[in-house]
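The other protein chains are all here in position, but one chain of the complex has been omitted.
Right after this comes chain A.
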């Protein structure tokens, strides 16, 4: 804060000498004058004062019989005074400020966050189709409309947010490629059948006739909840059947075998040389390239892109990418036991993640890892609990009269 004040008010480097310079310093402090960077140089005291403070300090120096010598003048007032004759300099400064202000109304950078499936280029092309391009006025962009257009064009993007921060547009999105089945037809009468073998652990039936109960062992394809609801008369006979869409949460415990094999040898790249690097410069929508900017056989490229930003938010319409190409040779290396264990654990973690992503809950697991000279092998079983109901077309129920004369339904699942 003091440095900013000194710059705008103008600062003076003072050398004070006399019989008692400390007295002068104390008088200054007592009258509200702030002294900066005060130090002794031989018999003199050097310090920095702002111009208004210097004017107040002059009578105090006279009173304490101290002599003040101005060593250096700096700060904005002196800078302006020194350059008072340089009209072009002032005009250039003003023009620069104006240009900076003017250019800050344009879009110079677009950032994408959260896209994994759709690449930046894909979405950038779509934005160009929508009329969003570098160098356009930011006032012309309606973020709400743009968000809606992205959602309509890419249904897999479940959430999107577009915002303009300075000269940069940030588009954040979330993609979802699981659980969206557009071929699913709702409100069509159907049954709920088991997708896999297992033992039912819990059932919550919202609609339909349950044909199994918790504790029952079911096979894949067996109907769990029928979409036919029998309507009985007073004598208990089935008068008619209402066809509906069976809807229930049926959880079952099932065991999944786990087998994973991998070679103990791993391909590794050894960098043997470095090629001259290449650069590419993007100015607006123009791209200039020089040198090696693409990987060839036996080489790989590393690129690093820098976009200059002014005042944290003002992205300039320039970006410089530096490419570094490396020549490599591949060789096979036998992994150590620790590396094998780490790889096995990594694969197991991935498998657990897949189970959880499918909505399964791991109850217990038993896996064993063996490794010989050339091979790593992990095998075992995972016992999980998951929802096994899947919608299938409506099946015919074969009804049998039991001892009490009440009909009991049993559905036969037809693969068709």
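Here is the rule we go by: contacts are C-beta pairs under 8 Å (C-beta built on N, C-alpha and C of every residue); 3 or more make two chains touch, one makes a residue touch a chain; residues count from 1.
Operating definition for what follows: contacts and distances are computed from a predicted model.
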item	value
Per UniProt, the name of the complex member that is left out, chosen from "NusG domain II-containing protein", "Cytochrome aa3 subunit 2", "Amino acid ABC transporter permease" or "YabP/YqfC family sporulation protein"	"YabP/YqfC family sporulation protein"
Given A:22, A:217, A:249 or A:329, the one touching the chain that is not displayed	A:22
Absent chain, residues of chain A that touch it	2, 21-22, 25-26, 28-30, 32, 34-40, 45, 47
